[in-house]
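One structure below.
Only one protein chain is missing; all other protein chains are in place.
To keep things simple, chains are lettered A and B as they appear, and every chain counts its residues starting from 1.
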Amino acid sequence: MSEPVLRVDGLSVAFGHPLGKVHAVDDVSFALAAGERFGLAGESGSGKSTLALAILRMIKPPGRIEAGEVWLGNTRLADLDEEGMRALRLAGIALVPQGSMNSLNPVLRIGKQIADAFTDHGLHLNRGEEKRRIAALLVQVGLPEGVARMYPHELSGGMKQRACIAIATCLRPRVIIADEPTSALDVVVQRQVMATLARVQEELGAAVVLIGHDMGLMAQFIDRLAVMYAGRLVEVAPIAEIIDRPRHPYTRALVASLPSLETRGALTGIPGLAPLLRDLPPGCAFHPRCTLATERCRAERPLLRRVDGTEVACHLA
Amino acid sequence: MAPKWPAILRDAVAPLIEAIDVSKRFAGGLGRESTLALAGLSLAVHAETPSIIAVVGESGSGKTTLARLLLGLAEPTGGEVRYRGTDLHKLTREERRTFRRDVQAVFQDPYGVYNPFYRVDHVLTAPVRRFQLASSRAEARELIGEALRGVGLQPEEILGRFPHQLSGGQRQRVMVARALLLGPKLIVADEPVSMVDASLRATILSSLRKLTDDRGISILYITHDLATAFQVSDSILVLYRAHLVEAGAAERVIAAPQHPYTQLLISAIPRAHAARDWLIDEDEETRKGRAPLSAHGCCFADRCPHAASDCLAAPPDLYHTEQRRAVACVRFRDHPALSAGALGEVLHFTPALPGAPCDESFPHSGQAE
Partner (left out) sequence: MMRGALRYVRRNPSLAVGVALVAALSLFIIIGHLLVDTEDARPLSVPALRPPSWDYPFGTDRQGRDLFAVMVAGTPLTLRIGFIAGFLGVGLGTVLAFTGAYYRGLIDTIIRGIADIGLTVPGLLVLIIIAVSIKGTLTVNQMAIVVASLAWLYPTRTIRAQVLSLRERGYVEVARLSGMSGPGIIFFELMPNLLPYLAATLVGAVSSAILASIGLEVLGLGPIDAPTLGMTLYWVNFNAAMINGWWWWWTAPTVIILMVFLGLFFLTIGLDEIANPRLRRSV
């Protein structure tokens, strides 16, 4: 692809624990083109939220980034000091964290929370300009201008989430990372919020990383999907490929577990349990639950490699 | 398969649990209006015809209120909930014990339901002790082991652990095992899998389905997820803003939804194997509703593309549109209106009554007229 806007190279994050090190993110690499919609799918414990925090260098002890590089355009994030990193957050890469709609400051009006983002990034506007920008932002996310004077508790779930998107995009970032932005919303509101996100992204020309576990939502929204399991990437491919021809057994099982609205009696799950991250099995992390596991799978950890235009980490692909 | 009882005989046996025009209104407090959590709803579950009934709705629809009313954890402000013919809140102590054995629950949060002070065994030994289900410790252990195996868990892996040492899926299955210990006839499952990983949901829901098919336990499956409701249940009730808007056989409600809200819900579910046309034009979406919200009319009037003046005047009746379907929408007013209490008939397997509207495509409808 032409100059990727975000490149992650071999990122690894580990947490110290008295009972053993926990590898929350293990050697993850991917690249994002400008304006691309990228999905990161995985279940609880797969490491996707930790990956998002690691990209923004927001991992706190006892966790630390053990290895890897993150590039935003031509800037290597490791070269930036804390001040530089702070300036980059929200202005370069914006994060809409999980449950953010419940983390809006309850005693500040929405307008003030957006204005705070401006001042924290050294953008000092006069009153009139500030009001105008905030109004434009709110309209862009489909909210009436009056929302600037409202408090979070006066807004519905969908409106709060859209306010969070407004805060996240107020400095025109190049990458927007949205971590389960619609998990607490009903399907109808979910659709409205995702449509808003799509429109904002197009207007900004920004790339979006959507983190979630709803394969149906991924299929309808994103262009390329990365699937994570036990902190590792197992498959990265265009979404159509993943839905029609999943190559990794875990991806196959994930797609199959999506309950259909057409035929009944086809509820399939994945037997077994996700492994404890501090006690991963040798070889492929998925082999205890994989019906096709071979001796090689039990011994040797598969690396992500190219297989007809997709990337898979499986010995049998 | 449970035997199909002729309708007339079944009327003679009181339903296991019955809600008769039950409603719940929360008082407003200082200066605020009261909130209607559930408008008049009637529902019956018969022990002789076990099935899975799904109650689908978003937050604020009243589905959790309905669950709490049926479990006796809350009192209705209107109407009655009856256990085997007697009002729930007028049961004697003995009758209440039987009620607790017959009707059990599984809740949404697989962590909050465990007392962090105790190991998970506590949640299983408590009902055994309270209801004296075993005469010795060995017998109790055997009973608990059986219940755990019944939901696909190994007792050795579960007992003796603290809640935080088990995964969400395991904790939820232990809750199902707990519900099973008392040998209930009805399990009210309030969002049992929404906080569990997608890959584990199928396992838990399949085991619930097995409970109905193999052991004749009815399940009231409360959820916001229409897709799993479609997969696992026999009938679906759709609630919106405290009102029942549509009810009927699961296949029919999903394949051919009649109420505009159900249609909206189904179209809003993102599907993996469909065309990429799910993302909508938001402005079009918000323009759809034509009528203002009215406190006296249909609850969906402000978002309904078919809203007319009739919709604002009074809430629509529940119309019996197919043999196993009822819709609360004035567009179906040429069908017979259902009286309170008759909804139970709509949801259950009944031989076709003469003159009733027929449902050709439904395989279980008995003799088609």
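Keep this in mind: contacts are C-beta pairs under 8 Å (C-beta built on N, C-alpha and C of every residue); 3 or more make two chains touch, one makes a residue touch a chain.
Model, not experiment: these values are computed from the prediction.
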Touching the absent chain when the full complex is considered, from B:Ile20, B:Leu38, B:Ile52 or B:Leu71: B:Leu71
Option touching the unshown chain, where B:Ser51, B:Thr65 or B:Gln104 are the choices: B:Gln104
Those residues of chain B which, in the complete complex, touch the missing chain: 71, 73, 97, 100, 104-105, 107, 109, 112-118, 123, 126-127, 130-131, 175, 178
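Note that in this section only the chains that are shown with their structure count from here on.
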Chain centre separation (chain A, chain B; CA means) in Å: 34
In the complex with chain B, residue positions of chain A that touch it: 43-44, 142, 186-188, 190-192, 194-196, 198-199, 213-221, 243, 253-255, 257-261, 264-271, 273-274
Residue ranges of chain B touching chain A (in the complex, touch as defined): 58-59, 167-170, 197-203, 205-206, 209, 224-228, 230-232, 250-251, 254, 264-266, 268-273, 276, 278-282, 285-286
